[in-house]
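The block that comes next holds chain A.
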Amino acid sequence: MELAIKKLSLSIQGTLILKNVSLEVEKGEFLSLLGPSGCGKSTLLKAISGILPQDSGEVWLAGEEISSKPPHRRGTVVVFQDMRLFPHLSAAENVAFPLKMRGVSKKERLERAGELLEQVQLAGFQSRAVSTLSGGQQQRVALARALAAQPRLLLLDEPFSSLDEDLREDMRALVLSLHRRYRMTTVLVTHDQQEALAMSDHVALMFGGEIVQHGTPEAVYRRPVSRLAADYFGGCFYLSGEVWGGRFTSPCLTCPAELPDGPCSLMLRGRDVDVSVPGPLALTLEGCRFRGADVLAKFHTGDGTAVEVSLREPLSCQPGCRIDCHVDLSRAVFYPAGEGGRP
Partner candidate 1 sequence: MRRSIVPRLILALTAACIVIPAALLAVWSFTARWPWPNLLPERYTPRTVSELLFGSAKLSRLLGSSIALAAAVAVLGTAIAVLTARAEALYRFRGKELIRLGSWLPLLIPGTVFAIGFHMVLLRLGLADTVAGVLLVHLVAALPYCITIMADVTRAVGFGLEEQAAVLGTGPFRAFFYAALPSLLPGVLSSMSMAFTLSYSQYFTTLIVGGGRVKTLALVLVPYIQGGDRALASVYAAAFTGSALAVFGIFEWIIYKVQRGGT
Partner candidate 2 sequence: MKRLLTTLLALAMALSLAACGGGNGGGPAGNSLDLSSAAWEDIVEEARGTTVTFYGWGGDENRNNWLNGDVAEYVKERYDITLDVVGMNIEDILAKLSSEKEAAAQGSIDMIWINGENFYSAKENGLLYGPFTHQLPNMDKYIDPEDPETLADFSMPIEGYEAPYAKAQMVLYLDTAVTPNAPASAGELMTFCQENPGKVTYPALPDFTGSAFIRNIVYELCGWEQFQDMEADYDTVKAAVQPAIDYLVELNPYLWNQGSTFPESSNTVDTMFADGELVMSMSYGPFSVSTGIDQGLYTETTQTFVFDKGTIGNTNYMGIAFNSPNKAGAMVVIDAILSAELQLSQYATLRELPVVDFDRLSAGEQEAFGQVDLGQGVLTQEDLLRHRLPEMPAKLVPVIEEIWLNEVVGK
């Protein structure tokens, strides 16, 4: 693997931020580091790039341990959320900066800068002052500059959070196309779930300074490792019940379950419920709400669990009516004994 983090711990001013983190990233892979604010993902990025010193643990890149190396010798380039373009340099000069530091001649590096600016769709912007550029344009210059540094590992620290929604889409597409072109190992830090799931080869989910789950987007979304992880992605509801003799029983639903006997919760998502097909799950309608692209129908089960389902059309029946719905049990996730535990 290209990047391997082994049992890395880091504290800032006495508070432990990263707790024994281990992670592996393949060469040329696009990994998203996903988690809520304050979970330590930016800190992990800074530890990888050497900006913050770790308390213990190792960082391996391309087969060598880089913890003892200063940031400028690691080959890890960071694109920050606040872009950090050099205000006294033009766009092209900014992009050419890493080349200048490497001693490339002025003519050559400005030429290369021009090429890179073209690749980020900023052709002709070479002599523009960075203060005159919009947020999206600045971010693209920052990207071009990062590429100019020919990184072994590209680290993106929430680069799109300061941009408008529609710009974000374009930027994601751009980053992916650049990633495809250069096949550079990339780690993207984000709190946007859609972003992480849509762009990445793998997703690493991070809570409270620890990596709780690492896998493909489907695996992380469909088989969340804990209730916490499941709730992070949202849209789920839980039926509490019991497993006995290979079968899960709850007031609303029963199904086979190859688990040891004992109390258990079953997690399903609203999208796994099909109201148009009759089935075992009895739901009582509370109401429908129009949301533009869809209609949100709110139900509750027999024992009071709230269920929300997204529909294309509002239901014809009145609030209070009972519908027996089909559920896709292949999507069910079991959490034995209440919290946590692997399915």
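Keep in mind that, in the parts below, contacts are C-beta pairs under 8 Å (C-beta built on N, C-alpha and C of every residue); 3 or more make two chains touch, one makes a residue touch a chain; residues count from 1.
For anyone wondering why these and not others, all candidates are chains of the complex that A comes from, given by their letters.
None of these values were measured; they are calculated from a predicted model.
Touch with chain A in this complex holds for only one of 1 or 2, which is 1.
Across the interface of their complex, candidate 1 is touched by residues 49-51, 70-78, 80, 82, 84, 86-90, 93, 96-98, 100-102, 106, 145-146, 149, 155 of chain A.
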